[in-house]
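A protein chain is absent from this complex, but the other protein chains hold their places.
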Amino acid sequence: MEYYFGILQNIGFHTLLGLSAYLLLLTGQLSMAQVGFFAIGAYASGILTVIYGINIFLALGVGAIIASFFAFLVGFPALRIKGLMLVIATIAFSEIVRLYFFNLRWLVEKDGVEVGPDGAQGFREIRYFAANGWEPSHIVSFIWIVVILVLFALWWLDRVKAGSVLRAVGEDELAAQSSGINLTVVKVSAMTGGGFIAGIAGGLYAHSTTYVDHNSFTILLATFAVAYPILGGLKNVFGTLFAVIFIQGILIEGLRFLGDYRNLLFGLLIILVMNFYPKGLINIPIFNWSKLFKRRDL
Amino acid sequence: MSFGLIDILQSLIDGILFGSIYALIGLGFTLIFGAMEKLNMAYAASSIGGAYVGLGLATLFSLPLFLVFLIGPIAAGLISILVYLVSFRLIPSTNHLGSLMASIGALFFIDEVIIHETQGSPLTFPELGIFAEAYFMLGDLGFRGDLIFIMIFGLISMGVIIYLLYYTRLGLATRAVSQQNVAARLCGIPIHTINISTFVLAGILGGFAGCMAAASVGVISPLLTIPITIKGLIAAVIGGLGSIRGAIIAGLMIGGVENFFLLVRGVNERDIYVFLLLFVFLVLRPNGLFGNEINRD
Amino acid sequence: MFSKFKKLKLATLAFATVIAGGAVADTIKIAGWGAKSGPLRSFGVNSEAIIKAAIDRVNENGGVKLADGSMAKMSYDYYDSACNAEQGIAIARKVASETNALIGIGPTCSGVAAASFGVFQKKVGDSSDTGLQMPLLTDTAVRNGLAKISQWTFRNTPNEPDMYDKLFAWIAKTNPNIKTIYGGTETNQGHSAGTYSKVIVQAAIRHGFEWVNGPIDEVSDKIGSGFKNVLSSSSNWLMEDTNFSVQARAFKKSGADLFIVSSHPFTTCGFLKELSRMKGMPKMMVGLTSSSSAEVMKGCPKQAEGMIIPTSFAPITAAAKEVAALAAANGGSADLHSAASWENVMIIKDVIEAVGITGDPSKVNEERAKIRDGLEALETTEGLIGTVTRVQDEGEALKPFVFVHAKNGNWEVLHDPRK
Partner (left out) sequence: MLKIKNIGKNFGGVKAVDDLSFNVDKGEIVGLIGPNGSGKSTTINLICGVFPVDFGNISVNEQNISSLPTHERVASGISRTFQNIRLFKDLSVWQNIWVALQQDSDQSSGWMREWFGNSKLQKEKIKEILVFSGLGDRFDDLAGNLSFGEQRRLELARAIASKPKLILLDEPAAGMNSDEVADLRQRILDLKKLGLTVLLVEHVMELVMNVVDRIVVLNFGKKIAEGSPENIQNNKDVQKAYLGGA
């Protein structure tokens, strides 16, 4: 059971990470910065529980707010650049964040042991969950409550004007502006919101793995973050969840029986999905189930 | 570390020379972008992949080692065709995200195949013969022979590519495809043939770059791929995506900046400055050194 | 011949002889995991090859003796943790909750070990701590001081502080002409950088070698003191770097008698090649334990010539030679990391026989606890090149080691400090 709980945890924070990228993709921004916000959330909330002994809920919240603050700051220069240039610029941001934590040493003595981030040696023993008697089932439930809340919020977004506006900006910025939409507000809000979600995800990640170091936050993870919504499709929020289950559940854990060939298959399956489902695996708006039974238009 | 003016000059020289490799990879990114307005993320991986194939075949059939530098680029060209077929050919050309993801998939795949075949352990790579031995001194400043060779090679490639693009029919067609895709198609230009030839050209170039990179270290390892991908991308972007001389100049510049900050700020902070440089460029000069004002959406 | 391995001193295991009733299994399962994908794949491949060889050997000799005196075969599953913390944790959980494996061997990467040891219970019997409760005996993850993260985790990895201490004592005695030192490491690799700054340089200074640019602040007799200053006085690089010109020039310019190159094979070779191109080779070089592997001999035998490395594995005994041959037959290679997994399998066999296990799947939790207690009670084990002493309050080992140096494309034993 613990194993499945563990996988559910992984799926949980990867879903959050993917959703944070999903929110930005709705506005047409392919952001590789999500892993930077994820790292900020992880380190900030880890520092709060380990060094300051703060309650996990508060620590996650503060970590997410700090991450969203940086996302807000990144939002402004990101306005000026689009498409592939934004990809590169956000890679640069994530790498700068990673290198910052690579250089960050903040050790405090607690109960005779030094705790805290220790540069390349990593940040060990973020053991709030285990140390406070949380059963694996509690941790999983907690993570999934957060995931469901975020899923619900983003699902709700598609039913209110804000969601249509995000998608409108994503489809055609000029037409959106000409319809009276303030691009700056929309894009910076999406970036901030995405940063918040990624920040929570990072906090949950740090606490469930108990250890983070700069190597946890590489371009590879940034790629995963955008891969989920792209593979899943942007039509609705469940595509991302589906893609995370596909990658984390099936490709990484489910294919273990393939042994050495598992990782070869990984790149191959991404290629196949993109060739056969270029708009993502789930390419229907969730509020229109009738489309399920019609032919998919490529 | 204490250092003086000579050290700074020397580090800049070393860095700029080493930057030739970034320049060559950046050139490949830029070529493909110029033709299709798309990024081929698997580009550096196919370059390193080509170098591996060259090394593998040469070892397997006990060929003379210089053939590695011939087989490598050809293999990289072939791998590029494969990447084109699986990541670009069948995915609708308007679907930029699809191609980007598929090429990232190809990057993972190529990397894992290499790792699978070599167990991930570094392999000795033949060095560039007399060039590797050569080490010139100019006063107190030293110059590595093999890196000078790579740099000259890079400049020649730049010249050849500019010639191909601006003085031949193939180049005319390529530019037509990149500027007016639909119109070019209506004029009867075979778009896929043009795209494939761009991929092959870029692939061969990348294969050379991959072999040179491995030869300059003397060792080849799958660890090479990601740093070269990132630095090559940065070179292409700072140079202005689509600009050939831009990629070369930016590649050399990144090499220099990188080594300079390595000297003055140490290795832990080195890359921060390279990324900051990129960030500054993107914000203040989003079209890069020589990019023109086309929509890069 | 393998009965010789059994030199357990089980002090307080009275209950071990009490045979619990119930079914007796005919196979005893253990689990191994490590990086089998990604750039560090060779760790997992080597480790698995040797676990397989060791288990085959145990089974050829009849298997492992259970509590009721019957013999059971051993079997193993090996998982790929990809040098990725999440995957390592997922596997630890999988093994602990989904399989009957009594003990794990792994993971191979220090980063994964640092992460996954954290999800184990910190103190045995602490019911408020919900961490995993399964013993783990690590073969490869060498980074300083990991096993004490949890009382369920043990390592059979070389004790680098001791190794380098002895190495520099020996160099000081035999090479009076070597006086000054200089060095560098891969700063983004926890093991290389930690060992370099907290262990190697400090050991050298303790034995009277002089840092070439004058003394380093705050470095005292204590292990780990002032290590930040060690790093900032050195000339370092990153694990994936390819251009070493600035660093090699700084090494050459330092003019030290002895260079310390603390890195894994890929950059070790890249760096040494640059250094030799600049004709900056010193009188003597000392390397990181992890570099005493086949990769360096494949990558840069000429440039590494003469580099001295202390290692807990070298084919100097008949047993070690045999393991090296078996590893090669199984598609891996034996080095100081992977060879430890042979010892681990043998230790596990001995512990199982000493504490009395039924292998009954329904009792897997209590038998895991028994094995853990058995591991903790170990004082010494018989290793491939000699007796291993266990430092049990930290779950670590003090392994015998030798000094090897690169000679004509091979690692040759230079000196055996036990003699």
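Going in written order, the chains are labelled A, B and C, and every chain counts its residues from 1.
One rule holds in what follows: contacts are C-beta pairs under 8 Å (C-beta built on N, C-alpha and C of every residue); 3 or more make two chains touch, one makes a residue touch a chain.
In this text the structure is predicted, and so the values were computed from the model without any measurement.
Student: Any idea which chains on screen the missing one touches?
Tutor: Per the touch rule above, the missing chain touches A.
Student: So which of A:A89, A:V165 or A:I245 would be touching the chain we can't see?
Tutor: Result: among the candidates, A:V165 touches the missing chain.
Student: Can you work out which residue in A:I65, A:L183 or A:I219 touches the chain that's missing from view?
Tutor: Result: among the candidates, A:L183 touches the missing chain.
Student: Considering the whole complex, not just the chains shown, which residues of chain A touch the missing one?
Tutor: Counting only chain A, the missing chain is touched by 156-157, 159-162, 164-165, 167-168, 171-172, 174-183, 235.
Criterion: only the chains that are shown with their structure count from here on.
Student: Just give me the whole-number Å value for how far the CA centre of chain A lies from that of chain B.
Tutor: So the centroids are 30 Å from each other.
Student: What is the distance, in whole Å, between the centres of chain A and chain C, each centre taken as the mean of its C-alpha atoms?
Tutor: So the centroids are 35 Å from each other.
Student: Counting only residues that touch at least 2 other chains, which ones in chain B make the list?
Tutor: Within chain B, residues 112, 115-116, 226, 268 contact more than one other chain.
Student: What positions in chain A touch 2 or more of the other chains?
Tutor: Where chain A meets two or more other chains at a single residue, that happens at 102, 260, 263.
Student: Give the list of chain A residues in touch with chain B in this complex.
Tutor: 25, 30, 77, 80-85, 87-89, 91-93, 95-96, 99-100, 102-103, 218-219, 223, 226-227, 230-231, 260-261, 263-264, 266-271, 274-275, 278-279, 298
Student: Within the complex, which stretch of chain A touches chain C?
Tutor: These residues of chain A touch chain C: 1-3, 5-7, 10, 102, 105, 119-122, 124-127, 129-136, 208-216, 252-253, 256, 259-260, 262-263.
Student: Quick one: which bits of chain C touch chain A in the complex? Just the residue numbers, please.
Tutor: 36-38, 79-80, 82, 85-87, 89-90, 93-94, 96-98, 111, 114-116, 118-119, 121-122, 128-132, 143, 149, 187-190, 193-194, 228
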